Structure formats: C-alpha cells, structure tokens
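Removed: one protein chain of the complex. Kept in place: all other protein chains.
Up next is chain A:
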Amino acid sequence: MNPIGNQSQVVGNGITRRDVLKGIGAGAALLAAPGFVRYSQAQTSEPIRIGFQCHRTGIGAPYGRWYDRTTAAAVKLINEAGGINGRPIEIVIEDDGTDAARGSEVVEKFVRQHKVDLVYGTLFSHVVVGSAPTAGELKVPYYVVSEGYHVASGKMNRYCVQPGITDVKAQVRSVAPWIANNLGKKVTLVYPDYAFGHDHRDYFAPAIEAQGGQVVAMVPIPPTETSFTRYLPQIPRDTDVIYHVMVGPAVLTFVKELGEFFGNSGPKLFGFIDSLEAVDLKSPGLEFLEGSHFWEGMPRYAQADMPDYEKFYREAIGLDDNGASVNDARDISTAAHMFGCWETLHIIKRSMEACNYQGPQDRQALIEATEAMTEMEAGQEHPQGKKVFDGRIHQVFGEQNISQVKEGRLEVVHRTSIEDGRYEPEGDYTKMSF
C-alpha cells in the first residue's frame, strides 16, 4: 500500500470544491481588511539590507577585520542620523575566504538567500574579478572597495562600481612624477604576479616614462611565495629606486629580506603601503625602512595638520594616533584602504536618496544615481579628501599621500592632486544595457 497516495485520497474526499472556494474568499477578505497588511511599513522602516562580502579568512583577513570595523562605524553613524530615506541599514556579512570562486558563490547567496538590496565591500582584485560576472547576471549592484583597475577598465558590467577609493592606475600615475623628481629615474618594479600586481606593472612604466624615467627591470613574484631573497639578484645594480608592492602574509619577510640583502647601501625604496598594511612599522627587521617613502591612500599615523572631519572619522572607528586599535596597540589598521568602506557607504546613502530607492526593483535607478555623481567635497562623508567621480567608468579619483618613514612613523611629505591621477577613460558603462 502506498501511504502517500492513500493520504491524498483522504484529502480529496474530505475537502470539496465549495470548501476551497470559501477558504480562498475568506483569505482574500482577510488580506483586504484594513488591520491586516503585513508589510504596512515596508516603505518606511523595513531595513535596507547590504550584503558585505568580507575577507574574514584567507590572505585578506587583516583587511577584512578592519573593513568590518569601518563598515560598522559608518553604518552606526548613518543609522543614528535616521538611516537612508528613513530606513535603517542592516549589514549581512558573508566570508569569501579571499577566494575568487567562493566570492562568486557568496554574491549568489546574498541575492537568493539573504535577499539583499546590494552587495558591497570586496577588496582583493581576484575576488572582484571572480564575483563581478555573477553580480551582473543576478542584476545586483556591486559596490567594491578594491582599488583594482578592473572596474575602471570598462570590462566588468554596469552593476559594478567603485565610488569610494581611487584605482591603482590613477594611484601610480599620481606618484610617478614625484618619484622621478625626488628619488631617481631608473626604477625596478617588484610586484605580485597576479591581477593587482599587473595593474602596477602595466601602468607604472608609461607613467614614469612620461616623466623622463625608465623601468630598468620587472620582478614578478608568485602570490604564494614565502621567501624572497632568491628574487633580489634580479634587481640591476644601477637601479635608483626599488618600487615595491606586495600583499599577503609574507610581506614582512619580503621587506626584511630586502634589508638583509642591500643593507644601507642599496637603492632608494618607494613602496605601496599595501606591503605593510596591518603590520607594525616598529616590527623587528624593519629598521632599514627608515627614511624610505610609501604611498598611502589615507595616513595611518595621526598628522599634525589633520582636519576635524578626519579626527572625527578616526575616533568613530577607534584608531589611536599610531593607526592601531584603541583597544589593542598591536592591532594595526589598514588605514590606507579602509576609508573606502566609509565613503562608499555614504555614497550608497546619497545615491539611494537621490533615486528615492524603495527596493530591489529600483536597482537600476540606484546605479544611475551613482553614475550621475561628480564632485564630492571633503568632510565627514569623505574624510580621505575631496573626490571626482567619473560615471562613465564607475570610478572615483582622489588625492594620494606620499609619506616618509621618520622614527618609525609615517609622515605625509606630499599630497598629489586629483588631476595627477586622471586618465582617458577606456570604456563607458553608461552606454551598456542593464
């Protein structure tokens, strides 16, 4: 005997057509009744859900921790001031393991399971490249805080935007004139051999050549490498400047081995702080960095002439004067990047208010509202400084800092202008369909 078939027969016998009709009628009446509208407040106070694709684990974990803290501080601030269109923000966090394949799954999970309004917060470029097609397919806005050139290249899709942090191409163009004029013209590039490093490789050489300089050698290093001395002989002896940008847990080894190899007699150093984000500059072995220069998106150490809005920002996140957590002086922040989370969230708020965002049906309007942005003034919403947004390539441009290590602290010695970094757009997202 088939118990399931048996059961359905019982149901079939027990419920008549009339009963069903009655039931439907009663249900409809109940729904139409004035007191029973389940989402009566849907338009006003249902939270806006933002899926935060976070590098909780994997090589991006220190960044993930600070992106998380910055996000929490910004959301608290926005919610205390009344949220977006009167609705609070709710952050839904998923760990992508700093892994491209997992990143794409996470985007899908956000849309299908968590029903978020948009996805936000990715840093590592390979995760962005891995996740962007999924965001495009699912037609969900994808606000990255990555600094990679992928979004600005015009090769992603219309749903990907990077409105909170300047991309690598603009960064290297900003710093190249300063390097050529102050450190030297013959430059050797040391960079990680994947997307993020390739941005540096591809855009620094033309930028330094435009200044009369020259890249004398390129030293790509596999991203999984943990030992670096073996690569250092590839640096030619007549190099004036070593331009280094490394990421991942082995960065400290890299900088230490550079010091052991060259001692005090080596070429000058210009690094991207990515090499030492979340790493204490007073760590043993880093003494030889004294006097060398770094790019910083935003200063890690409190500067003497810091404006009030920057103080406010640092206080909201809980940064001490050394750029570490106020709760643990050894917990060093990723200050040069994480401001992008703060600024991106404020841009999401402004865009949603501009298009009167109600729900997922307004996702296209949201992207269009962001595309329509142009100038952003420095202030509490943009503590890193003023910015210009180019809606055609979905990319923002800002001022960059060049800092020197003095007594184990980074001191800003030069601030580039927005124009230093601007370049001709290679694509136009606004002409793409949704």
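Keep in mind that, in the parts below, a contact is a pair of C-beta atoms (placed from the backbone, for glycine too) under 8 Å apart; a residue touches a chain by one contact, two chains touch by 3 or more; residues count from 1.
As a convention for this text, contacts and distances are computed from a predicted model.
UniProt records the chain missing from this view under the protein name "Branched-chain amino acid ABC transporter permease", selected from "Chemotaxis protein CheA", "ATP synthase subunit a", "Branched-chain amino acid ABC transporter permease" or "Cytochrome bc1 complex cytochrome b subunit". Interface note for the absent chain: among A:Lys76, A:Lys115, A:Arg230 or A:Lys311, the touching residue is A:Arg230. Summary of contacts with the chain left out: across A:Pro133, A:Pro177, A:Pro206 or A:Gly285, the touching residue is A:Gly285. Only one of the listed residues, A:Arg65, A:Arg87 or A:His126, touches the absent chain: A:Arg65.
Across A:Thr253, A:Gln303 or A:Gln364, the residue that sits in touch with the chain not pictured is A:Thr253. For chain A, the residues in touch with the chain missing from this view are 57-59, 61-62, 64-65, 222, 224-227, 229-233, 237, 249-253, 256-257, 260-263, 278-279, 283-285.
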